[in-house]
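Quick one: the structure is below, and I'll ask about it shortly.
All protein chains but one are shown at their positions in the complex.
Let's turn to chain A:
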Amino acid sequence: MFKKFDEKESISGILQLKSSVQKSIRSKILESYPHLENYLDTILPKKDAFKIVKCHDHIEVLINSSGEQQFFRHREGQWMPTLRLLHKYPFFLPMQQVDKGAIRFVLSGANIMCPGLTSPGAQMTEVEKDTVVAIMAEGKEHALAIGKTTLSTADIAKINKGIGVENCHYLNDGLWQMKAIK
């Protein structure tokens, strides 16, 4: 999603959100990620003024008042956390672990192929198709990407070929490199 993203060219505008809109975004996020319940007030304080950065290709990035990117989404899809946010609260997305050999491919922006999730170094936690997941790696502590399953994990194991998780955001992509917006 952010492979070719460039903060100078890809941003089309910044919107200040009305408090009603802000409220509904908060509740949507909480609905998607119930584990954030006790932490959302720190991540997106009720009284803080968030903004939405509108980007090309129907991407929106939610930023807090100090300009840090917190969540993003494509079209009207589910809000997904940025990796920097996920690193602070690594527990609220289901985690899928790829094997060591897949790391370099994920970091180059490739989608996650089924065999990378089923080999001995890999490990999955059961989820349905179209679930937002954190991509972890064999032998590493922190997430390296955020993706969306294109198959259920049961099917990933069964079919074991082709794309299993769409790579939406990874370390050092355009969103990762985006500076805080003041």
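One rule holds in what follows: a residue touches a chain if its C-beta (ideal position, glycine included) is under 8 Å from a C-beta of that chain, and two chains touch if they have at least 3 such contacts; residues count from 1.
Keep this in mind: contacts and distances are computed from a predicted model.
*Asks:* According to its UniProt entry, is the unseen chain "Vacuolar fusion protein mon1", "Density-regulated protein", "RBR-type E3 ubiquitin transferase" or "Small ribosomal subunit protein bS6m"?
*Replies:* Missing chain, UniProt protein name: "Density-regulated protein".
*Asks:* Tell me which of A:S32, A:Q78 or A:T125 is the one touching the absent chain.
*Replies:* Missing-chain contact among the listed residues: A:T125.
*Asks:* At which residues does chain A meet the chain that is not included here?
*Replies:* Per the touch rule, chain A residues meeting the hidden chain are 6, 8, 35, 38-39, 42, 87-97, 99-105, 107-108, 110, 113, 123, 125, 136, 140-142, 144, 171-172, 176-177, 179-180, 182.
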